[in-house]
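Missing here is one protein chain; the remaining ones are kept as they sit in the complex.
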Amino acid sequence: MSHASGRHFLQIPGPTNVPDQVLRAMDMPTIDHRGPDFQALGQRLFGKIGKVFGTTNPVVIYPASGTGAWEAALTNTLSPGDTVLMYETGHFATLWKKLAEKLGLKPEFIAGDWRHGADAAAIGERLASDSGHEIKAVCVVHNETSTGCVSPIKAVRDAINAANHPALLLVDTISSLGSIDYRHDEWGVDVTVAGSQKGLMLPPGLSFNAVSNKALEASKSARLPNAYWGWGEMLEANSKGFFPYTPATNILYGLDTALDLLYEEGMENVFARHDRHAAATRAAVEAWGLEVLCAEPAHYSSSLTAVLMPERKGADEFRKSVLANFDMSLGAGLSKLSDQIFRIGHLGDFNDLMLMGTLSGVEMGLKTAGVKHRAGGARAAMEVLTADRTAGSISKAA
Amino acid sequence: MSHASGRHFLQIPGPTNVPDQVLRAMDMPTIDHRGPDFQALGQRLFGKIGKVFGTTNPVVIYPASGTGAWEAALTNTLSPGDTVLMYETGHFATLWKKLAEKLGLKPEFIAGDWRHGADAAAIGERLASDSGHEIKAVCVVHNETSTGCVSPIKAVRDAINAANHPALLLVDTISSLGSIDYRHDEWGVDVTVAGSQKGLMLPPGLSFNAVSNKALEASKSARLPNAYWGWGEMLEANSKGFFPYTPATNILYGLDTALDLLYEEGMENVFARHDRHAAATRAAVEAWGLEVLCAEPAHYSSSLTAVLMPERKGADEFRKSVLANFDMSLGAGLSKLSDQIFRIGHLGDFNDLMLMGTLSGVEMGLKTAGVKHRAGGARAAMEVLTADRTAGSISKAA
Amino acid sequence: MSHASGRHFLQIPGPTNVPDQVLRAMDMPTIDHRGPDFQALGQRLFGKIGKVFGTTNPVVIYPASGTGAWEAALTNTLSPGDTVLMYETGHFATLWKKLAEKLGLKPEFIAGDWRHGADAAAIGERLASDSGHEIKAVCVVHNETSTGCVSPIKAVRDAINAANHPALLLVDTISSLGSIDYRHDEWGVDVTVAGSQKGLMLPPGLSFNAVSNKALEASKSARLPNAYWGWGEMLEANSKGFFPYTPATNILYGLDTALDLLYEEGMENVFARHDRHAAATRAAVEAWGLEVLCAEPAHYSSSLTAVLMPERKGADEFRKSVLANFDMSLGAGLSKLSDQIFRIGHLGDFNDLMLMGTLSGVEMGLKTAGVKHRAGGARAAMEVLTADRTAGSISKAA
Partner (left out) sequence: MSHASGRHFLQIPGPTNVPDQVLRAMDMPTIDHRGPDFQALGQRLFGKIGKVFGTTNPVVIYPASGTGAWEAALTNTLSPGDTVLMYETGHFATLWKKLAEKLGLKPEFIAGDWRHGADAAAIGERLASDSGHEIKAVCVVHNETSTGCVSPIKAVRDAINAANHPALLLVDTISSLGSIDYRHDEWGVDVTVAGSQKGLMLPPGLSFNAVSNKALEASKSARLPNAYWGWGEMLEANSKGFFPYTPATNILYGLDTALDLLYEEGMENVFARHDRHAAATRAAVEAWGLEVLCAEPAHYSSSLTAVLMPERKGADEFRKSVLANFDMSLGAGLSKLSDQIFRIGHLGDFNDLMLMGTLSGVEMGLKTAGVKHRAGGARAAMEVLTADRTAGSISKAA
């Protein structure tokens, strides 16, 4: 790779900045995946990974990216032709729907405007009308990475329950897990889909299914063809600390370390940190006179903020200019938001001064690229970041 | 991980020893998988990866282990209920067959004794009798990792051609690619399946499909459900240097470096090195008075050697003792060979003195564990290794 | 080490942030320092290191810190009781003087106020009065790390020449080399002292003497006892690519890479980048209503900026608060400046957004710690940083 002076600012909403400790943990010799040292690693991982999902149930770890974990969630629980209710929160919800179609499912899509999280009431209504229980699963993206809107998962589960509907609840937490409060067990989620490269602070290459008992039960009768993604052999091998096929050993080393870092910081502190950085970012956006894409404050994402361009165009030129001038990668608008927005990732291994470098880069980029805005965004963010700091406070306890 | 003094000898037939340069290449910050630096990496990789497969056709790279690439080869080319002809070379051929069954295919298995490679004549006969062309694909494992026997792929292709049969030829090269001579294009293979963690000298986490035009054509009408593994979106994105979903970026850094190392050494030299180490290993086995599992010299593997225990039992105790006493991991006998054999991996990033450490460890382990044998195996290996050395020769060009 | 989320901001004026490529280059197996691979490394290093010093003469590389290179410069060129003329630019000039005393030299110290670089005229006057040529060497610190003032080395040399004085000119460039324009040969310096951990972007552990022919000549009659630091055996061994005793091999790997990074960027660009960041930093200081310690604009340092506390006290509490709240290390005031100033390092592997994170951290720290100031410093810095940027410009060529 070429080298510009200084560290690149990777401020897309994932992959995120990987801590040095995690990269170094991965930079160790690969070991025998059938030997005792691996077994100890496996048992350690399976013992501690549930905490970040908020579950005491099994978490399946795939050598795959998040897309694979979507496929795993569907193929383990459903049968050809099953109807699944999905919610159009944005680009990734749409991709998941397309994937369901490819697998031979019949997704029903509740339309959304890509500026809100899922509407639990709308889901409840649809389920209430499904007296024949044709709908086998409800699929929702917790944090829609393409828009920066969070869906209220607990409310969705409550709506399902209120409708007395047996549908499974499958949730994509790819860009929220380890960044935004999430509770697999408490919220009654059946399958939680996640990936390594966002809040878990790892390179891409691992993805996850946290699985409820109800989902496990459903997997026994599910008939979608399924081999690589099959939970059965996975869980059997996992119970002894092993995998049924060669796992991505070195990324597992990194996972071991990354979970330790998160738990050392404390999940409550991790969530509070993300909330605080998101608030500071929105203060900057407001001060610039720009608009946050997410139209519902209750749905604001704490892991990324999508920002509308003043005239809903020119975002790609702006991002290109920021990359060329300030060596920072920002997220693009995807599909129907293409060129209309840019996305600022503020998740993962991150802190106040990295955020200020990021927001200063956006502010300088807006000026340099000639985008209409008011100066003062970075300064407004500093107001937020200093509001809870005192001379003697400790940033780690943020 | 705990630390015994000195370097562990990882002599299973993969994952193999990863060169420091490769681990260090992976130990770099993850980058934006949609940005120009990634694009340059992607284009570089797609430009050079074909050489190790012996193809000028596309090679699809998955963030997955080899099992996933098996699934990809089948789901991209076949339809539910299709008959596939598979050859029982050993444990991994059997696993591939089971995977085919799970996916809804009808594998027909030509029985083997786990001591030979595939019999091309038997395949030819079966195809000749398939006048209705029910068989859609022939699946063969090039180097059966569980037995150390190599199947004659060119002969299989010749047999298919001689039978005038349109079946696709799918070949698993997981433990041969980058170690044993292999020629995707020249031998008329339609899909070559491979993984990162053996001859490619990478940690596990990537797998591959090299794809012929005929296979691409077949993929247009194949009806097995298929999303994550789909070649179509992959090849479209790959054509610009990108991936349709987040790739395993850091392992790709490693792949970039690993290919450079292989090509710098020269594929002919790489193959000759593996042949030479395998010959030295067999000389040791013979001197110990033990038996190589592979019963056909023409099928001897150059990447691993499986060795029969004197009384076809006690291999696991032996391996355990070697691990405890000499900090070396050897491969176990799998399924029906369980406890009967041990496997010595001599592939990947390896050299003469590592081999001598390995064989000395086996010899000392046989003595320590009380396994009946004659001493002198390591010495016999040295005879082989010195036969082509002269005072002025250079090991690199070996 | 404990881990706060995100990357620590190491903004002391050295050690500086080490690029990943350099750390990774160091993270390779140590090799035989008497073998051919080492020889190739040594010859490559000796062939290219002169450029960063602006010399075609030899550069001696010590496994030592900068203090050792001070000692080397003196013990190779001087004899017990020799008078050396030194200039009190600040703390480090004072330490060098004390070191000279310990070695048995008689340093004569031209007093300074720690707010200016050396006064070439004063040096010239003193030399002019030294008709007996008692003064054997003039020692000047190029960039005084404790104050952020640069001494005009060329003017000093001109003054020595104008006085027709034979004194050697010894210059400490520990915190300027690779950051601020410097020309060993062109400016007539006899010994340039440098260290690895600042502009060279390496960890501490190497230090340097660039040596003129006149200095080499002087070394033949110098009588200070001298062994480890002796140029003679060094240069003899270096001429073949080797060292007379075991060198710090792994840091040399890093040096090899670090020089490549600097030369790839281009030394002119490197200097311009440091100038620009220093200008932005001073704009921030001015906007805060604070005072830069360096009282002479012509002497402003481009590698660090020392800032006076409003009432010349409380700097240590301020720095402590910044570390606790914003995970940033700033430089302390040393000896007589203790607690009166803080120092901002903006040298080495650095870029605009890292600088903005840094200055935002200072601004938030001033507020949090209750230091009297005006807001707006970070914003003023952005004005400077955007002044020369346009939508299409490339930061690397900045």
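Order of writing sets the chain letters: A, B and C. Residues in each chain are counted from 1.
The definition used in the following text is that contacts are C-beta pairs under 8 Å (C-beta built on N, C-alpha and C of every residue); 3 or more make two chains touch, one makes a residue touch a chain.
Bear in mind that the values here come from a model prediction, so they are computed numbers and not experimental data.
*Asks:* For the chain omitted from this view, which of the shown chains does it touch?
*Replies:* So, spelled out: the chain left out of view touches A, B, C.
*Asks:* So one chain is hidden, and I want to know which residue out of C:P15, C:P58, C:G199 or C:G314 touches that hidden chain in the complete assembly.
*Replies:* Hidden-chain contact among the options goes to C:P15.
*Asks:* Among the options B:N17, B:T30, B:T281 or B:Q340, which residue touches the chain absent from this view?
*Replies:* Among B:N17, B:T30, B:T281 or B:Q340, only B:N17 touches the chain that is not shown.
*Asks:* Specify the residue from the set C:L224, C:A278 or C:M364 that touches the hidden chain.
*Replies:* That would be C:L224, which touches the missing chain.
*Asks:* Spell out the interface residues on chain A facing the chain that's missing from view.
*Replies:* Spelled out for chain A, the touching residues are 20-21, 24, 27-29.
*Asks:* Give me the chain C residues in contact with the hidden chain, please.
*Replies:* Its contact residues with the unshown chain are 1-2, 7-8, 10, 12, 14-18, 23-24, 26-37, 41, 62-68, 71, 80, 99, 102-104, 195, 197, 203-205, 224-228, 230, 244-251, 323, 329, 332.
*Asks:* For chain B, which residues touch the unseen chain?
*Replies:* Looking at chain B, the ones touching the missing chain are residues 2-7, 9, 17, 19, 21, 27, 261, 264-265, 270, 273, 317, 321, 324-328, 349-354, 356-358, 360-361, 363-364, 367-370, 375-376, 378-379, 382, 385-386, 389-396.
The rule is simple: only the chains that are shown with their structure count from here on.
*Asks:* Looking at chain B with chain C, do both copies bring the same residues to the contact (over half shared) or different ones?
*Replies:* Copies use mostly the same positions to touch.
*Asks:* Quick check for you: compute each chain's CA centroid and the global CA centroid, then name the chain with the smallest gap between them.
*Replies:* Given all protein C-alpha atoms shown, the central chain works out to be A.
*Asks:* Please tell me the distance, in whole Å, between the geometric centres of chain A and chain B computed from their C-alpha atoms.
*Replies:* So the centroids are 35 Å from each other.
*Asks:* Just the number, please: Cα centre separation of chain B and chain C in whole Å.
*Replies:* The computed centroid separation for chain B versus chain C comes out at 53 Å.
*Asks:* Quick check: what residues of chain B touch more than one other chain, meaning two or more?
*Replies:* In chain B, residues 24, 27-29 touch at least two other chains, as defined above.
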